[in-house]
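To start, the structure under review is shown below, and the notes come after it.
One protein chain omitted, others in place.
Read from first to last, the chains carry the letters A, B and C; within each, the first residue is number 1.
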Amino acid sequence: MSVAIHIIDGPLQDAINYGAQNSFTQTATNIGATLVFEGVVRALEGARHIRALEYEVYEPMASRTLAGLAQDILATHGLISITVEHSRGQVSVGERSFRLSVQSAHRKEALAATDEFITRMKCDVPIWKSPVYS
Amino acid sequence: MSVAIHIIDGPLQDAINYGAQNSFTQTATNIGATLVFEGVVRALEGARHIRALEYEVYEPMASRTLAGLAQDILATHGLISITVEHSRGQVSVGERSFRLSVQSAHRKEALAATDEFITRMKCDVPIWKSPVYS
Amino acid sequence: MIVHVLIFGELARELSCKEIAVDVVSTAKVRDVNFALAAKFPAKSQLFQTARLAVNHAFTSPDSPINASDEVALIELVGGG
Partner (left out) sequence: MIVHVLIFGELARELSCKEIAVDVVSTAKVRDVNFALAAKFPAKSQLFQTARLAVNHAFTSPDSPINASDEVALIELVGGG
């Protein structure tokens, strides 16, 4: 059972491989589902074309709130691990600003946890995004 | 809008990067969410320890059924793309046998589509798994 | 006519075969193949009577006609993923 939170300057790079291969601990062999959700910056914000989004992150509250939320979701849904990555600063259209990686025994809890995590993040975590126009 | 189905011999390798980076087509810039779900072989099947699962795939019906299901889910949920990878043959504990990659404008449809896809796949797609004991 | 039905997975291991031949009338429909399977394996009667059969790689209705040259497969108890 583990939680990791990373605030990254600029766009996220390719995901680290969170698969269970070559890690035959008792926990790893119970992983039956991994789910990776990525948020990508879209070209349209409302009706206007944008070039990028600028993310403002209020630290250390943002990391603390994300960690508290992840711990709560991990316990409620009985997950094996949660990793959260969120950008700070400018992220261009087509680039990734958010990644949630979940490991669990079965798919149901991974999907439910992802949905709940993102919904609650958008209410409680002090991160603001602002459009950057061309 | 695209659908791709791959039946792979043995365990799945790391995911191709389905991110929208460097592909600034009109469609790509509308991608706001990508979701990658992976199924991993667990050490316990029921109460017994296993070494691997053996997947038997009835082709071409399996690929056709997966493609039909993916097309249907793509249309129903208004997704941008679906890619399905499924193993055939032996996959050891901790290795991946299934990957569903979805691209959509928003997260809600990606999550709902993933849930529906897997539920329907387990009913309709002619793929059988058998435990391999040590 | 003789119709050959492919079987897979646990069922194939349990019955120690991958294909079951059944004899049905030449005007047989898909459900007649189900009934013939059930008659051949009384211990599996319930499974075979209700099992979905695919004909030439597509699910079909129990009312569809069937020919000796069709590829018939019993698609039941699948478990992809």
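In this section, a contact is a pair of C-beta atoms (placed from the backbone, for glycine too) under 8 Å apart; a residue touches a chain by one contact, two chains touch by 3 or more.
Computed from a prediction, not measured in an experiment: that's the story for all the values here.
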{"item": "Among shown chains, those touching the left-out chain", "value": "A"}
{"item": "Touch residues of subunit A, complete complex, unshown partner", "value": "39, 55-56, 58, 60-62, 64, 86, 97-98, 118, 121-130"}
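Simple rule for what comes next: only the chains that are shown with their structure count from here on.
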{"item": "Between subunit B and subunit C, centroid-to-centroid distance (C-alpha), Å", "value": "28"}
{"item": "Intercentroid distance (Cα basis), subunit B paired with subunit A, Å", "value": "21"}
{"item": "Residues of subunit B engaged with two or more neighbouring chains", "value": "39, 118"}
{"item": "For subunit C, residues contacting two or more additional chains", "value": "81"}
